[in-house]
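Sharing a structure, written as structure tokens. Questions coming.
A single protein chain has been omitted; all remaining protein chains appear in their positions.
Each chain gets a letter, A and B, in the order it is written, and its residues are counted from 1.
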């Protein structure tokens, strides 16, 4: 009996001390690797909600796994909204997959945070120099990521509708001015035929807000942060021009030109004729063209004073720093850089191929093609989001400010607070010098 | 007698001492796993909330955490969203506590009657409690749409004279909508607690009241209510703490918007600490939240104890 009790007591003490031991030596060790089980590599993508793009990823994986016997890549798809948080949390747990995709503007942060390792893609079928600059992710002069495509933003509308209301169809030579655009929206609203004449996709979440609306802010002459030294947002994000943008943006909702919160996927509403003008990505160009044919008008962004602007840089592929099989990861990255995949991505997603060669092969995007104008928008109007490790934070603050503006917040206050928060974050992080 | 005991003692003591030691050792062994787990997963993190709040720790950063003094707190007290979070949290609690406690008592009284089918009704009122808050939030997000079921019902009941708002999209109605749904989900829980309290009231008291010719209200006022004092304390304290911890509904339904009308302390802590990775800042918020909850429950305990 005594023996049994003692055994029990010993066992409990052992369990307990193991727990405290575990707790006691918290720091130490670390520096472990992950993301691969021998030669089986894990790959994460943000595409769970986008089956067309996901299919291309699957195809490349299948081809790669079939092309050699050594490595096997395994896919895991996330919804876009939570993808970034998941990567950050996984990075902190040192459980990142070997391969992952990263939204262009986040490359700097992820490289700074040490989630990513520089990659080497020399010797792959498509040389890096062939790519659009916005599809290459560099930080401190090192290559961390590359993308297969970029996207372009545009106003989609119908010629018949614009003509019916006597609205001039803008061109790249002569884009709409702010006054013209406001007048057009007023006319369309007055017609009573559209609940909301303009569809801005305000039901979207996360990065869409910065991607979709910060170029308009820049066209007003404002910006997210002072790009000179990337050390302060005050005076820029809450500067005069930015506040002007804020007033305009908030008036869109106040005047009933746009929905405060549109459908999660607003494209069907545009296709059904519920909205007259749709601010949207090139990914819906083909769908729109299928529905409206020649009536479809792909219009340049409005020139709010500082020239028309759209955002540059989309999703790119990278390798984690904790990857336990970097050779395999590099092999996959190199393998994927085949011309046909550049073409496949662009075809599947209606995006702009990252290379000239691929553009030639994607119907509609070749010079003179009906979507070529989108390529030209990207060439002439694209402005990348600030290249700074602070970007993810800046983006969440901008998103919040923009949402508040639509809900009726005072522009000066909303943007002022965002600028102040960003400055605080920069200061707290020693301006991300680490 | 005493002398006899004295003579026995040495013998007994050796037996007792070894038995006592064995007993203590076993008891230690039995209590240790639970105590150790509570230490590691409760005491340490609470202590960490205090410690991290004075550093610049991030969930992940290439540079190690440093001591920064009160910086997180000065930032916090300068953050308008924090005041809104505090205000909303208090607003939510101030409405939910009486509403949920009162409605729960009404339900308890209704199912405490000796009529047919009370068991069935009790089961039905309790159904939302066993439904997860995430599911309830998703379901009500749909019901609260501008063209959703809630507005259709309102329109039907008023014969089309009244069109409901976009409940979750309007700063004026978002929090009331969340409150209503939260009460709907949680009220069954406290109904059962009230019910347990009601059933401890001796029937003789009611019989005596009836002999005195008491009305139903008198019976409630002078028998039921005073007898429920302990239950009342429990109900108040549990609803208050749960109300202060409001998070899931907000995360799923509104993410704190529109215009910060539904942001709460816990939501802000998660948003800044997890979404924006500012661990230290979130620790400062957690710390203040901890003090707040502690203060409120101590005050409640003090107020209810005073009447003893």
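Simple rule for what comes next: contacts are C-beta pairs under 8 Å (C-beta built on N, C-alpha and C of every residue); 3 or more make two chains touch, one makes a residue touch a chain.
The working rule: contacts and distances are computed from a predicted model.
Selecting from "Carbon monoxide dehydrogenase", "Electron transport complex protein RnfD", "Carbohydrate ABC transporter permease" or "Chemotaxis protein CheX", the unshown chain of this assembly corresponds to "Carbohydrate ABC transporter permease" (UniProt protein name). Looking at the complex as a whole, the chain kept out of the display touches A, B. Annotation: of B:41, B:162 or B:225, B:41 touches the absent chain (contact as defined above). Between the chain not shown and the residues B:121, B:206 or B:220, the one that touches is B:121. From the set A:48, A:172 or A:271, the residue in touch with the chain omitted from the display is A:48, counting the whole complex. Residues 1-2, 4-5, 8, 12, 22-23, 25-30, 32-33, 37-38, 48-49, 76, 78-82, 86-87, 89-90, 92-95, 205, 264-265, 324 are the ones on chain A that touch the missing chain. Residues 20, 23-24, 26-28, 30-31, 33-38, 41-46, 48-49, 52, 57, 59, 107, 110-111, 113, 115, 117-118, 120-135, 138-140, 142-143, 147-149, 152, 184, 188-189, 192-193, 195-197, 230-231, 233-235, 241-242, 244-245, 247-248, 251-252, 266, 269-270, 273-274, 279, 282-283, 285-286, 289-290, 293-294, 297 of chain B touch the missing chain (whole complex, contact as defined above).
Throughout what follows, only the chains that are shown with their structure count from here on.
On the side of chain A, the complex with chain B involves touching residues 2, 5-6, 8-13, 15-16, 19-20, 22-23, 85, 88-89, 91-92, 112-115, 260-261, 392-393, 396, 403-404, 406-409, 417, 421, 424-425, 428-430, 434. Taken together, the chain B residues at the contact with chain A in this complex read 22, 25-26, 28-30, 32-33, 35-37, 39-40, 44, 56, 58-63, 68, 71, 75, 79-81, 166, 169, 171, 257-260, 274-278, 281.
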